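Right, I'll just put the structure down here and ask away after.
Of the protein chains in this complex, one is absent; all others appear in place.
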Amino acid sequence: MSRVGVFVCHCGTNISATVDVAKVAEEMKNQPGVVYTEDYKFMCSSPGQGKLKEIIDEHKLDSVVIAACSPHMHEKTFRNAAEAAGLNSFKVEMANIREQCSWVHPDKAEGTVKSLDLTKKMIEKVRLNEELDKIVMPVTKKALVIGGGIAGIQAALDIAAAGTEVIIVEKDVTLGGHMIQLSETFPTLDCSQCIMTPKMVEASLNPNITIYTYAEVEALDGYVGNFRARIRRKAKSVVEEDCTGCGICQEKCPKKVDNPFEMGHGKSKAIAVPFPQAVPNVPVIDRDSCIYYKTGKCRICEKVCGPKCIDFDQQDEIVNVDIGAIVVATGYDTMPLDRFGEYGYGKYKDVIDGLTFERMASAAGFTEGEMKRPSDGKTPETVVFIQCVGSRDESKGVSYCSKICCMYSAKQTMLYKHKVHHGKAHVFYMDIRAGGKNYEEFVRRAIEEDDANYIRGRVSRVYEKGDKLIVKGADTLSGRPVTIEADMVVLATAMTARKGADKLAQTLGISYDRYNFFSESHPKLRPVETNTAGIFLAGACQAPKDVPETVAQASAAASKVLGLLSQETLKREPITAEVNEANCIACFDCLNICPYGAITSKGITDRDGNIIKEVAEVNPGVCQGCGLCNAACRSKTIELRGFKDNQIYAEINSLAV
Amino acid sequence: MSEEKVENKEVWTPRIIAYVCNWCTYGGADLAGTSRKTYDASVRVIKLPCTGRIDPLFLLKAFERGADSILVSGCHPGDCHYNTGNYHSRRRWTAFRDLLEFSGIDMRRIHFSWISAAEAVKWVDVVNDVSEKTKELGPYTEFQRINEKIKEYDGIFAEQG
Amino acid sequence: MKIPYYPGCTLNTNAKDLQECAEFSAEALGFSMVEMPDWNCCGASLPLTANSAMGYAGPTNVLIGAKEEGQKEGLEDKLVTLCAVCYNVLKRTNYAFNKDAAKLDTINSLLESDYKGDTNVVHFLEVLRDDIGFDKVKESVSKELKGLKVAPYYGCFLLRPHEEVGLDDPYAPTIFEGLLKSLGCEVVDFSHKGECCGSYSAMSNAENAAECSFSVIDAAAAAGADVIATTCPLCQYNLDSKQAMMKKNHGDMKEMPIIYFTQLLSMALGKDIGKISFKSNSINPLPLLKEKGLV
Partner (left out) sequence: MHSGHEAAKDEYIEQIAELSGEDVSLCYQCGKCTAGCPMAEKMDLPPSMVMRYMQMEHSDELKKATSRWDCIGCLVCGSRCPKLCNPAAVMEALRQEDMRKGTRSEEIEKLPVNFVKNAPQQALVSGFRKYVP
């Protein structure tokens, strides 16, 4: 028989005015298992809590019901107090007779009847409460950052600054991501390379940061505080440690290839770094284009290499790392434009996308910063910028707004005007979305000072006529069609999730939306967390974002990582699911329904180690305690601690008429 | 068990059991208190982490124990604290409702609602509405009579061993 | 290979040139088109508004007839058209039925029929590409049309709406180009191959139609074309017969012959130029063909 103590709080007159608290205390004496009841003025006050401890001790209570305010208000208070008196904190329940009774039912008779019911209900429940221990988990004090663009670098630098080790895994040959491709950045027009290169170098020199470029995360095991990632370091064909970055191999390599860093304009070599400031400044052989890998002859790079670090036989290397937390910062892609035949991208050389314009405007880019259109190298006198190409387009693109295009189109008109003073920029837009610090002012500057002509409407077609591009658009403000003869057209293409983002999400066990952007745990209150504890998001892998937002989120993710890794052990509420292995029929409905991937299949072995049956297994580090599995389980095998079926039924039964 | 109350209709008050999730509707009900709204006192709340935790048998159990109506309320679609729990709850309900209807359960006695932690007024309105409708329907004697029968048969079976 | 053929309202009359040359070419390439009996008009346009059952009845009747005739006579299980408009209307009728079963039910109950929306409608160009093959066409060419710069004009109806018609990429189509290349022509890529000729506005507002047609001819001329090839009698009419009117507004415009694709095809396949009728051409293409040494 249990020994329940019931404490009915007056809450001054907040409860006692409309509930006969003495009667409640008195009647509860008759409830089975109840050995002590009392009504008291302020249970949450210091004397109230003292009384609670005293009575627990004196009457050897094994469970407690406090009939008072909402558990959202004071459950923690009373559980801590009970724990101090040596009672397991999960043996304390509250009956909510204030928010859901005394304050809402002015009739004292009704309020009292309801309070009796609610208190009885919790007595019945608490008698079935189990003693639960908080779950304690060790923590590996090391973080992994996936992606080496501005988001990844910022997160890594912040984590490292706190003295915590961090590993950056970057898919590409160098750090830098998309940001290092940009010419100048809004709304300040500072040179992207000037602010990005120092960060890349800083990351590479920081002793707490290990960088794996040309590498990918292949698999992830474990749970918060205790992950293990398998990283594939693809063969660079160059011994990284020995390379001095002299660049002679690239210079002498006879094989020219298109340079993706320059968006297909400008050439690179089969052994190359994408750009001179690459970090690490170590070239990689592109085995698909290298003459030696194709024909077995050449090896010029090997001959000219001073420190002899070319290794044609180099194999991919697998590295396993143990980490406690992960920041995913894999960035974005831009939408392929082949589906927009009406704009002639791919057909007309002078129809380019925004990133190509960035390279054209960059002093280090394929035109060395001069405005020269791709077809004939002439200076374009009229440039048309088309916004929302693929964005806000349910027919051929995506329905969301890519968020950054309004700003970068405005910036690009400025960059253009600053380089071609007599030139004219036209911008076709649907809405100007310039909600950010100094953003609206920036767009107005493009219009008012730099003479950009903003036309509210979409473009229907672009076609060539002689050496001009005819742009057929509309001005919806005057309701008239508009035709512009342009020399160059720049398309502000939609930002999309990285190709393969869904696959990475599955590898990591995080969720993603229908566009393959990774999903945050809560859109307002947990914007950097994923639903998988210990994995955080930074930057455009979550949704379109500009640089300032990305940096802010990266720092936020870093602070989350540091908060997590600052703990010696992790403790969490033990309201998690548990499995009765004897009953499990291995239907795995629970595994499918679990939003967190907390359930796996486990093999039960006989003495000889043969698997004789499979059962569900809950990882308590990952389980968040929603109870979906409990409701879905057909054999009543998996149950949610603290909300087991018998506890709920006890509550229902207590309400019997 | 409730014969006497049925005959004596003027003192009868409906008994409504509400299954609500901890994060949205429970918060909404608390807010109704904090805002000192008043509403019908016939509702008894059972708090669960998520509406997705609700086993359809909870509903039947409540009727068996004398509930006249049941209210289920959780987070709005898309707002679930556990991402998808309320969707599962809704889907489970869709699959289960035909079965309940087929078994002869009075579907007018089961109410579903999405009430967020900010929607104190909605909580008040929904509870009053359910209570009003339940009063129109009267006590759920049909189910309670089945109970009596089941108990009778249980007795007979027990006697027969 | 024998394929049920639907001529529609114009092919036996105003566009006989288009049809005769197609028949000749089919024979030369080893297939024949069997005109289906008792055909009716397809309506020459599909209603755009909702609840427009009557507009679908005509084309449905055609689709049913082709299916029946094909089965009765042991012909290919498809229906070939020459006119781009017929093609468009018949294909979109099927599309509408496949998307909206209720619509199909309504029409079936109107016609007391049991049509399933499954008559395979193909354009003559598709037969050449998919059944014969452009390589085979090329082999069969006896007189290459060397030096003739041809602008392939699709107009609206072969390309739009793409989801419903689905003949080719609406912005980078290749089927017409492929055929012309196999005939030895120099294909001229031009910006207005899918723009409208003015269509039926020829009836209500000839000026409008002429303006539309002018922009097509202007673009073809700018791209260096000698001649525009078309598949549609109405396009041919608008582009060709309105050139006098265009000249009034665009004095410097040069006349350009507008020719049916089958006229070029049959010429290349050896049809005697004297036997090719150019009755529908108000701009006579013969001087041009002579100049190019093709006559």
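In order of appearance the chains are A, B and C, and numbering begins at 1 in each one.
Throughout what follows, contacts are C-beta pairs under 8 Å (C-beta built on N, C-alpha and C of every residue); 3 or more make two chains touch, one makes a residue touch a chain.
Note that the structure is predicted; figures quoted are calculated from it, not measured.
Novice: What chains on display are touched by the one that is not shown?
Specialist: So, spelled out: the chain left out of view touches A, C.
Novice: If I consider the whole complex, including the chain that's not displayed, which of A:288, A:313 or A:394 touches that chain?
Specialist: Touches the omitted chain: A:394.
Novice: Pick out which of A:83, A:302 or A:342 touches the chain that's been left out of the picture.
Specialist: Answer from the full complex: A:342 touches the omitted chain.
Novice: Any idea which of C:94, C:119 or C:199 touches the chain not displayed?
Specialist: Counting the whole complex, the residue in contact with the absent chain is C:199.
Novice: Which residue, C:85, C:151, C:188 or C:268, contacts the hidden chain when the whole complex is considered?
Specialist: Touching the chain that is not displayed is residue C:85.
Novice: Taking the full complex into account, what residues of chain A touch the chain not shown?
Specialist: Contacting residues on chain A, toward the hidden partner: 342, 388, 392-397, 430, 456-461, 472-476, 479-482.
Novice: Using the touch rule from the top, list residues of chain C that touch the missing partner.
Specialist: That gives, for chain C, the contact residues 8-10, 13-15, 41, 43-45, 47-51, 55, 83, 85, 156, 160-162, 170, 195-196, 198-206, 208-209, 211-212, 215, 233-234, 236-237, 241.
Following the convention adopted for this analysis, only the chains that are shown with their structure count from here on.
Novice: What topology does the chain contact graph adopt: line, ring, star, complete, or other?
Specialist: Here the contact pattern is a line, an open path with two ends.
Novice: Among the chains, which is located farthest from chain A on the basis of C-alpha centroids?
Specialist: Result for max centroid distance from chain A is chain C.
Novice: I'd like to verify one number: the distance from the centre of chain A to the centre of chain B, where each centre is the average of its C-alpha atoms, in whole angstrom.
Specialist: 38
Novice: Measuring centre to centre with CA averages, how many angstrom lie between chain A and chain C?
Specialist: That pair's centroid distance is 54 Å.
Novice: Counting only Cα atoms for the centres, state how far chain B is from chain C in Å.
Specialist: 67
Novice: Among the residues of chain C, which ones contact at least 2 other chains?
Specialist: Expected reply: no residues.
Novice: Can you pull out the residues of chain A that are in contact with at least two other chains?
Specialist: Not one residue of chain A touches more than one other chain, so the list is empty.
Novice: Chain A touches which residues of chain B in the complex?
Specialist: Result: residues 1-2, 5, 15, 17, 26-27, 29-34, 36-39, 41, 44-50, 52-55, 58, 61-62, 65-67, 81-85, 88, 92, 124 of chain B touch chain A.
Novice: How about chain A: which of its residues touch chain C in the complex?
Specialist: For this pair, the touching residues of chain A are 341-342, 344, 347, 463-466, 470.
Novice: Within the complex, which stretch of chain C touches chain A?
Specialist: 169-172, 191-192, 219, 222
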